[in-house]
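Excluded from the complex is one protein chain; the other protein chains are retained at their positions.
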Amino acid sequence: MKLNLNPAPHVHSRQDTRWLMGNVLIALLPCCVAGVVYFGVPALMLMAVSMASAVLFEALWQKLCGRKLLIADGSAAVTGLILALNLPPRAPWWLAVMGSAFAVVIVKGLFGGLGDNFINPAMAARALLLASWPKFMTAWTAPSGLDAVTSATPLMTPAAWTPLELFLGRIPGCIGETCKLAILAGLAWLLITRTIKWHIPVAMMASLCLFSWIFGKDPVAAALSGGALFGAAFMATDYVTCPVHPAAQMIYAAGAGLVAAVIRSYAGYPEGVTYGILLMNAAAPLLDKCFRRRVYGHGREAAK
Amino acid sequence: MSNLTRALLFLVSCVFTQNFVFVRLMGGSALLKKAGSVATAAIVGGYTALVMAVSAALNWIVYKKALVPLGAKSLYLVAFAAVALLSAWLIALALKRVSPRVGKALGENGAALAVNCAVLGASLIGMGGGIVRAALTGLFGGLGYLLALVLLAGVQERLEFSRVPESMKGLPISLVSAGLIALAFMGFIGL
Partner (left out) sequence: MDGKHGILGNNPLLRLGLGICPAVAVTTTALNGLGMGVATAGALLLTSFVMGLIGGALNEKARFAVTLILSAAFASVAQMVLRGWFPALNDSLGVFVPLIAVSSLILCGGSEAAGRGFGAAIADGLVMGIGYAVAMTLLGAVRELLGRGTAFGAAVLPAAYEPLLLAALPAGGLMLLGIAMGLYNAVFGRGRNGKEGA
C-alpha cells in the first residue's frame, strides 16, 4: 500500500509506511514478550487496550477531518503499543485510553497527521499522563507476583540491583523498558533491516553515561535503569520528530542524553528520558536548519 | 557558594525552570508575533531581552529611590509602563543605528510591540531583591524568552509544510505547539 504523504522533510519517500511500521512492530515484539513474562496478563491487556484505542481514535479523527482512512499503515498501532510499553504494569485501562487519545488526536492529528507532528506522540502522552495522574504513573510493582506490591524502581534505589538483574529486567519499571536484552534484540533488528541508523541510540546512550558519570553516578547503572535504552532505541529514533542530517542527529541525541541525566540527578522527577527526548524534538527543526544547506537533496538517499 | 555559581543557578532557573513563556506564561506576545523566520525571531527575542533587563533595572531605581521616598507607591504601574516604553524606544533607536538589518526586523513600531507582559512582568518580579538581581531577572528571563521565541519559530517554519486543519491554522496551532513544549519544560520542575 502506497501512502499519499505530503512532502514534509522528514518522511522518507521510497520506504512505504507500512513496511516501516511493520519493522518497528517486529522490533518491539521481544519487549512485549518480556513484559508479559515479567508482569503477567495485565500488561498484555494494557497493550491491547492501548493499541486498539489508538487505532480507533485515529480512524475517528480521519473520519472527522474527511480524510481517507489510513489506519492500515500501522502507525497508530505503533504509537499505542509504544505508549503501553511506557506504562507501569498495573496502570488502569483508562490511562492507556486517555494517553492514546492525546497522542493520536492532539499531538498528531491537530498538526495534520502522520509526518506532521513535531513531537513524538507516545512520549508526549506519557508526559501528559505523568503530569495529570502521577499516582497511577508511579505505582510500580515488583515483577514476581501477580498482586500489586508497591516498590521502588532502580532509579530511586540504584544499589539494590546488580547490573545483570538490570540487564535481564526482572525489576520494577514500565512494561517495556525493564528488559534490556529484549530492547537490544529489537534494536539489532532495526539496525540490520536498516530501519534506523546507529547515530541516535549510540550518541544518546554515550551522552547519558558520560553526564551521569560527571554528576557522580555509576554510568553502567544509569544506562541500564529506567527508560534510557528503550527511549534511545524506539522513541528518539522516530523519523518524524528527529533531525535528518547525521551530525544534527548526533547533537540531538547527545542533548537528549544530557537533559535526561540532568533531570535524573537534580530535578523533581526521577526519570528524565521522556523530557530529554521531548525537548530535543522541539529543537529538531532548528538543528536541521543549521545543517540543511549542505544536505539538501541528500538526506533521504543517505537514510535509505 | 560563590557569586558566579549563584548567578549560573539563577540563569538556569530563569531560562528553564521559570521560563517566561512556557512556565510563567508572561510571553503570550511571543506566540502572536508571526516572526516569519528563525533569524527574525532571534533578533526580536534579543531585543526584548535587552528591554527586559534595562527596564527592570531602571524600574527598580524608580521604585526604590523615587516612589517609595516620595510616598507615591500607588503610581508604580504608570511609572513602570512609562519607563518600559521609554527604554524600549531608546533601545530600538540605538539598535537601528548599529545595524539596519536589526532595524528592519524590528519594524516601524518595534518599540510599541516590546511593551508586553514579559517586560512589565520582569520589572514586577525583579522588585524582590537588590538592583543586580532585578537586572539579572530581566536579562536571564529575557534569554528564556529568546529561547522560547526561537524554538517556536523553528516549529512554525516546520508547520508550513504540514496539513494543519484550516480552523487550527495560525495562532491556535501555535498555542498547542507552545503547550506541548511547555509539557517538555515540566521536566525541569524542582531543578
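Quick notes
First chain written, first letter: the chains are A and B, and each begins at residue 1.
We adopt the following convention: contacts are C-beta pairs under 8 Å (C-beta built on N, C-alpha and C of every residue); 3 or more make two chains touch, one makes a residue touch a chain.
Source: prediction; values computed, not measured.
Displayed chains that the missing chain touches over the full complex: A, B (touch as defined at the top). Only one residue in the set B:49, B:92, B:106 or B:119 touches the chain that does not appear here, and it is B:119. Touch with the chain omitted from the figure is made, among B:129, B:172 or B:190, by B:172. Contacts to the hidden chain, counted on chain B, fall at residues 22-29, 31-34, 74-78, 80-82, 85, 109, 112-113, 115-117, 119-121, 124-125, 165-168, 170-176, 178-180, 182-183, 185-186. The missing chain lies against chain A, touching residues 98, 106, 110, 128, 131-134, 136.
Please note the rule applied: only the chains that are shown with their structure count from here on.
By the touch criterion given at the top, residues 6-9, 65, 106-107, 110-113, 116, 118-119, 124, 127-128, 131, 259, 262-263, 266-269, 272, 274-276, 278-279, 281-283, 285-286, 289 of chain A touch chain B in their complex. Across the interface of their complex, chain A is touched by residues 38, 150-151, 154-155, 157-159, 161-165, 168, 173, 176-177, 180-181, 183-191 of chain B.
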